[in-house]
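Every protein chain but one is kept in place in this view of the complex.
Labels run A, B, C, D and E following the written order; every chain starts at residue 1.
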Amino acid sequence: MTWALPHLLIVPVILPLLSAVIMLLIGSERGRSKSIVNVLATLAGLLVALEILRRVDGSGGSGVIGVYLAANWEAPFGIVLVADRLAALMLVLTGVVSLGAALYSMAGWGRAGVYFHPLFQIQLMGLNGAFLTGDLFNLFVFFEVALAASYGLQLHGSGPTRVRSGLHYLAINLLASSLFLVGLAMIYGVMGTLSMADVAAKLPHVVEADRGLLHAGVAILAVAFLTKAAMWPLNSWLVPAYLSASAPVAALFALMTKLGIYTLLRLWTLLFSADAGPSAHFGGPLFLYGGLATIGFGVLGLMATLKLGRIAGFSIIVSSGTLLAALGFGAVSVTSAALYYLLSSTLAASALFLLVELVERTRNGEPEPLREVDLEPGEDTNLDDDEAPLVGRAIPVSLALLGVAFIACALLVAGLPPLSGFIAKFSIMAAIVSPPGYGAPSVPTSIAWGLFGLLLLSGLVATIGMSRAGIRHFWTEADQPPQIKVAEAVPVLALIIVCVWLTAQAEQVMRYTHATARSLHAPTAYIDAVLSTRPIPGPTRPNIDGGGAP
Amino acid sequence: MSLIVLLLLPFLGSLVTALLPTRARNMLASWAGLVSAGAAAWVISLFPHVRDGGVIREEISWIPSLGLDLVLRVDGFAWMFAGLVTVLGALVSLYSRYYMSPEDPVARFYASFLAFMGAMLGVVLSGNLIQLVLFWELTSLFSFLLIGYWYHREDARRGARMALTITGAGGLALLGGVILLGQIVGSYDLETVLASGDLIRTDPRYPAALVLILLGVFTKSAQFPFHFWLPRAMAAPTPVSAYLHSATMVKAGVFLLARLWPALSGTDLWFWLVGGVGVTTLLIGAYVAMFQNDLKGLLAYSTISHLGLITLLFGLNSPLAAVAGVFHIMNHATFKASLFMAAGIVDHETGTRDIRRLNGLLRAMPITGTLALVASAAMAGVPLLNGFLSKEMFFAETVFLKSRPWIEIGLPAAATLAGIFAVVYSLRFGYDIFFGPPSTDLPREPEEPPRWMRIPVDLLVFACLVVGIIPSMSIGPFLAEAARPVVGGVLPAYSLAVWHGFNAPFIMSLVAVAGGIVGYLILRRYQERGLLLATPLVSRLNSKRMFERTLAWFARLSNKTLRVVGTDRLQPQMFVIIAVALLLGFLASQTVPLVWGDRARLPTSPAFVLLWVTGIVCAIGAAAQAKFHRLVALTLLGGVGLVTCLTFIWFSAPDLALTQLAVEVVTTILFLLGLRWLPMRLETALPRLTWRDRGRRTRDLLLAIGTGSGLAALSYAMLTRPATQSISPFFLSRSLPEGGGANVVNVILVDFRAFDTLGEISVLSAVALTVFALLRRFRPPEESIGETSQQQALHAETDTDLVSPRVARDAGRGYLMVPMVIARMLMPVAVIVAVHLLLRGHNAPGGGFVAGLAIAIAFLIQYLVAGTHWVELRTKLRPARWISLGLLYAAATGLGAVVIGYPFLTTHTPHFTLPLVGEVHIPSATFFDLGVFGVVVGATLLILTALAHQSTRAHRRRTSPPDTSESRGAA
Amino acid sequence: MRLFAKVLPAPLLSAALLALWLMLARSTSIDQVILGLILALGVPLLTTSLRLNNVRVRRPLVVIRFILMVGYDVLRSNLEVARGVLTWGWRQPKARFVLIPLELNDPVGLAALSMVTTVVPGTVWSELARDRSVLMLHAWDVTDETAFVARFKARYEKPLREIFE
Amino acid sequence: MEALLALVIGVLGGAGVWLVLRPRTFQVILGLALLSYAVNLFIFSMGSLVIDQPPIVKPGVAPTLDQYTDPMPQALVLTAIVIGFATTALFLVLLLASRGLTGTDHVDGKEPS
Amino acid sequence: MSPLLSGAIVFALGCYAVASILVLVRLVRGPRAQDRVLALDLLYLHGMLVMLVLGIQYGNDTYFEAALLIAVFGFVSSSAMAKFILRGEVIE
Partner (left out) sequence: MTAQVPFWVEVVVSVLLVLSGIFVVISAVGFLRLQDFFLRMHPPALAYTFGSWCVTLGAILYFSMQEGRLQLQPWLIIIMLSITVPVTTLLLARAALFRRRIAGATDTPPPLRSRQPPGMP
């Protein structure tokens, strides 16, 4: 394992922090320079993430697991940062989405309140840290970092709606954080360690009498993550919070639920793999049924609303449900497909959130309809009505562009061809019904069929919802073309282009996700890499012994 | 690479179109025509390659691991369809040039049109089933854009949406079916699938796969009960209808039926599903078509009927029927396209499509009229026209079918009945509008259309005639090549002669024509009397209306359900989260029975018990008082905090005790600052408790008790179990020699787990910045904007000592004089204490957190006694700067290690030898702690002073009367 | 001299801080003394705007005598009030508000007075007139108000005036 | 002692939960505060109750868990206390903002109908 | 440590605890806010005394840091409350 730049792993955490500090030092004016710093720092973060990904993927095959001992203390005693394929993938995803959001916010979005850009960077720091850390409590800390910044970003601009939903968002997250701590404490109490790899290594050998306590702790911990990952019935907070947030923030928030998913994926594959003895596959059914229920909930939401922002929110819930259910299968092929789906759905949701703002700008001042649902049409309008001329309307260029972007987002969200949303859905469906012995899940067929059907249904309902909303926003009397700044259009298009790239390069991406899934489901390499990394001998630590747990 | 270019050609054409000027209709039409004609020529030129069962196949690797590669595959059948798609595309392009109004910005039209053509080509050229689904859904998408082209019209919007919903849904079902098929076969490759018919038909998943695929087919081909979107789609411009609803979009369904015929057909399920749906659609479509008054409506229902016919043919499980199906696909495309175009010409020239208003048009437009009449005759199945041939084959198939008796009788009867209906509606289309006395009240004076507009119709009708008269010479070879792959490579014996003798099918044709004419006359009679204007029997059964209703009902139902399973209220959400955690925690803890451990218990100390009696009473009191007596609750909360702090110190956690104490102080001030802006709650102002409230409270109380018990049980179990393993001895043994500090907790915070601490100060910073940002926009409650009641009560007294530091120039007067002296006396002391805590932290209780809080408290005392104004006149605190410098400092300490080649945050303990002092050890962790200190000071002060500033802001906002006495007093 | 005032603006305070530091450090080792000196010099400079300035304390002997006297009073009053509490059922002290005209005007002196009234049980500092001319105390047991006022002024106000004014 | 501490954690947690489920923002914030006491004590209780063995290493004393209490939970609690303080502050300000903007102290920003 | 001193320590701790309970009654009963604030202030004092006695009991001076912190900053919360009662506003 050769890391030409030994400190590369720390950069995704430190770079945002330092950028935030610089922006704080720049002062309260000079919004322009701050937003430029913001974009540059985010871009640099993306480049670093890409480099990490390149190195982690290495020469293909089993890949390389990068381990960084923060403060030079070996696991399980100190905090380690671990970059495996999954972490690298999440870093890159974060980089792409955040770059989009940062570019978008260049169009004056930072002016709606103070400290937008520093909080943005702190949010990135939290996300990156959470993806990289190999320590449970450190995970909590970075969750809190990301959340603390997200509170500020969600409330950015203030106003009754934001404050109301922000209060709920905060209260629920504080509660979830309490659960996080309780679960964490119990894991420490039983296992005597906080390093995820160490917990995983020791878990098969837990004293039988303690296993109940350990499971209770893990279950409580899971509730915290499931709340953040928006599993029904723990997810009512999501739509209002995301809906009220400003566009770039909502786009960034598309990552926040994925953080919950990531954590579940990481911990469950690591801790409760097939090697975990009596605890193997602990909690799998919960994810399955919870995921199905969550998709169902999302489908209801998509069906019940005309509002584009809500559609975007519920589509996030659907994608959370899909990912949770996929996680519940605990099979390499499903996990691999789910990872691809995660990429596509996150990018799509972010693009959609950015787009929603621009689209709703076209309906400036128009009152919302009284009813959320569309009612039946009046008596059949005569096809031959002379009043409405048979002459089309010219669509202004900006609106046409938005329209194209909207269609792309709709296709992505609904999982319709030809974009990556389709590939993702297809690959999940193909994986869950694949015959046993074909890298196949050991899940009851009825569940697999249920998920299969729900995936189709959610696609249909998303199509209905998106077309309804699209008609309402685009096929309407546009008094004047919407004013869109380049900085706002570019990120939307860029995110869509990334999805197009995902589509075109699906084979390469899936090779990567498949390798990721394979190593996730065989966590020994991860555990070994973490526990065998030794610190650098130094003046205070002249002789590094064999280490390992006492 | 020819096929991929062929496939891309329309899409590229579409892109170019989108970039062309939006109103340059000549250029746009020429371009579209050129592209489609080019594609058509290309396709036609491929015929030699597909002759005699030849197949052209091109593969582009895309996602081989998923079995999804781009496979372009042209066999006879695909070739025939590709020909239809491109040739008709070229004709429609030409036609549209004249049909669309000069004012219409047609760039969007042609762009969507070409893209649709590309998608359709993609469907027919697909050699991979998933790829087929992909293009299939694209046709739905582009047809949506085309149908909704005139989106300013309500009918266009609704029609487009309905089409998308139905066909999109079908496409998803198709995807499901195809995936199953792929799982059965082990490949999505068309050839493999087609070769695995027996494997498929015997697989247990066959029914599911078949149903799903048929859902796709039926929705796309407007089969009953999904037929209703098609008439609605007539809101599209007529060229679109001519293209989509004759030759392409709706034919995609039957295309797939034919395509997968070798793999899926041949079972009873197939027969019943496909045949049953086909015959139903055939009859219903024809029946409804008879009563249509809109030209396009009539054509739409007749299309439905003909599609039903084709479906039925494929459903009969007979190769000959399949050939007939293929043949009818071609014939129907020809005459129906020409009919749509004719209807469009009529509409274009007269301004209406109402059959009742249109009469005797033959005089005004003799050529168009003749063409339309010939085409409608083909539709009716009149001999010497192409429609007759395929219909004759159809009749023959129904007659020679071997099945149950009632089917052997019923099917020919149904076919004949449908034939009668077809004659009736063809007569309505042809005779009703072109004969009789010419209309006088038309919106426009009718005349022949421009010559080029008619040319496509000319060509199509010519084709109808040629095929109808010399079938085997004209269409014969093409039909053979098209049908061969459908029936699996071996064509059944059939003859394309016009005259097969006086057999049963011919009798059926005669009956149909005769019956049709009679039927038409009867219908006409009735309608002249004002009867039978709407479709009898089924007019109540308006499925498109039902569709809309169902959709709306679903939306409403979802909304209602959503309100039950989700909520926008906080309380139920919190309840659910806690309840789920409790439940899951309980269930999980039962993995093995929960038992208490046998670790030696600590002897109980009575004093400690009494202290916690105090704590518990405070906690319960706070819970009880929080609603109406906030200050009381706050006081009680302070009691809880104190006892917690005592617990920490009692059980060997001095660091925690210190921090908890300092946090208590700051939190109390914080709460009090907040209470200033919370108007009083009056206990009497509330209605009495209802039973529902009581129920809710009981429920909450139970959950609270449950959670409390759960927490207690878990902690007791943890407290009593013998500790088996822990990483902590490592910290204890390395703290001093390697971490350079005796206080292990502090060494953990600034060394072993310094990374946590870095995150933690980031949290603190982010929260402080958020609070500041939020308070910048703070709007206090109406009731609290003014002075507090205490302050108002004082206005009567001028000589009071209760002066407000806000207005006083010298805060050291009045009741705050003594506190201020004490506070100012304390300031340097506090600094010393803080420095002490900070520096000693590494070896004894203390550290950056508590030191920072101490400094912050010292400043807060100043604010408290002297007021914001006074303090900020004398010092510039700049808490944000403290935060940023603190963060920078902490990060820089960490990066210092990187500079000398160690991981981030590695600590070093340099040793200096100073004169007088001797050897000095300064662990770099102490510097890190200094950063922590800075952030804590800054964040605490930023939060609290921002809140405190609200008072001064509120007072600045209203023009307060100057305190005259004070200004004099200070003079 | 000016330089001296700049470097050591409050020598008394600096001395107190040094003592405080050494007490906190529980050590009189050379490094702690040096550190204490740095702090004792630096902290007053740092906190100039927020600490007491121009405090002058005269007559150290009076100070010591005063502290001892207060200490004695504290002990005596403690017993008195404790007895009062324990015998509350039989004999209730004559508690009342007492107005004390004040000549002491120095804020620090007044603060010291407030500390004295607080630490001595039986007196509660209740209100000070705005111009510092009258002080209202709540006293635990006052039979003769004039005597109480006279004693209070003599025992506490007078020494404080001597020290601070 | 162990039973007492467990009882205390239970009572604090229960009272916190009760308050967190109440409709008024001030009740909720007090509830969250009580809950964080409970959680902090809970984490603390993972390290077993030890008297007079603070984790401050003394020369000549074996660095084992028999001689010192477990420092790790303390470090975790310390972090949790600080984060808890920060979030409490944020919640407070948010509830004030909500009260000002919506005119009610109900957690949903509107009085229940 | 002799039994005498340990007995005295137990006695003193018990006294503080009993006193805290008595003060708690006032804290809960009030009747007015000033009573409660004073009660809280006294509780803090008792807490400080407990810490000092524990310090003697275990011969460990780390307990004094906490006691000192109460002595220096313990008054702040009760003072702030008192000011709140008096002015309705803590920082003006």
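Heads up, the rule we're going with is that a contact is a pair of C-beta atoms (placed from the backbone, for glycine too) under 8 Å apart; a residue touches a chain by one contact, two chains touch by 3 or more.
Everything quoted here is computed from the prediction, not taken from an experiment.
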item: Which displayed chains the unshown chain touches; value: B, C, E
item: Option from C:Leu68, C:Ala82 or C:Ala147 whose C-beta touches the chain left out; value: C:Ala82
item: Interface with the undisplayed chain - residues on chain E; value: 1-2, 4-5, 7-9, 11-16, 18-20, 22-23, 25-26, 32-35, 37-39, 41-42, 45-46, 48-49, 52-53, 55-56, 59, 61, 64, 67-68, 71-72, 74-75, 78-79, 82-83, 85-86
item: Chain not shown, touching residues in chain C; value: 20, 23-24, 26, 74-75, 77-78, 81-82, 84-86, 88, 95, 97, 99, 111, 114-115, 117-122, 124-131, 133-134, 136, 138, 140
item: Residues belonging to chain B that touch the chain removed from view; value: 790, 793, 797-802, 815, 818-819, 822-823, 825-826, 829, 865, 965, 968-969, 971
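Note that in this section only the chains that are shown with their structure count from here on.
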item: Partner chains that chain D and chain E have in common; value: B
Remaining touching clusters (ignoring chain B, no chains moved): A, D, E | C
item: Distance from the mean Cα position of chain D to that of chain C, given in whole angstrom; value: 39
item: Residue list for chain C, restricted to those that touch at least two other chains; value: 24
item: For chain B, residues that touch 2 or more chains besides their own; value: 568, 570, 574, 578, 605, 608-609, 634, 650, 654, 711, 714, 718, 723, 726-729, 731, 753, 756, 760, 763, 767, 770, 774, 777, 815, 829, 833, 844-845
item: Partner chain E, residues of chain B touching it in the complex; value: 605-611, 613-614, 617-618, 621, 631-632, 634-636, 638-639, 642-643, 645-646, 649-650, 654, 657-658, 661-662, 664-665, 668-669, 672-673, 675-676, 787-791, 802, 804-806, 815, 819, 826, 829-830, 833, 837, 844-846, 850, 854, 857, 860-861, 863-864, 867-868, 944, 948, 951-952
item: Of chain B, residues touching chain C in the complex; value: 799-801, 803, 812-815, 817-818, 820-822, 824-825, 827-829, 831-833, 835-836, 839-840, 859, 862, 871, 874-875, 914, 916-918, 920, 969
item: Chain D residues within the chain E interface of the complex; value: 51-52, 54, 56
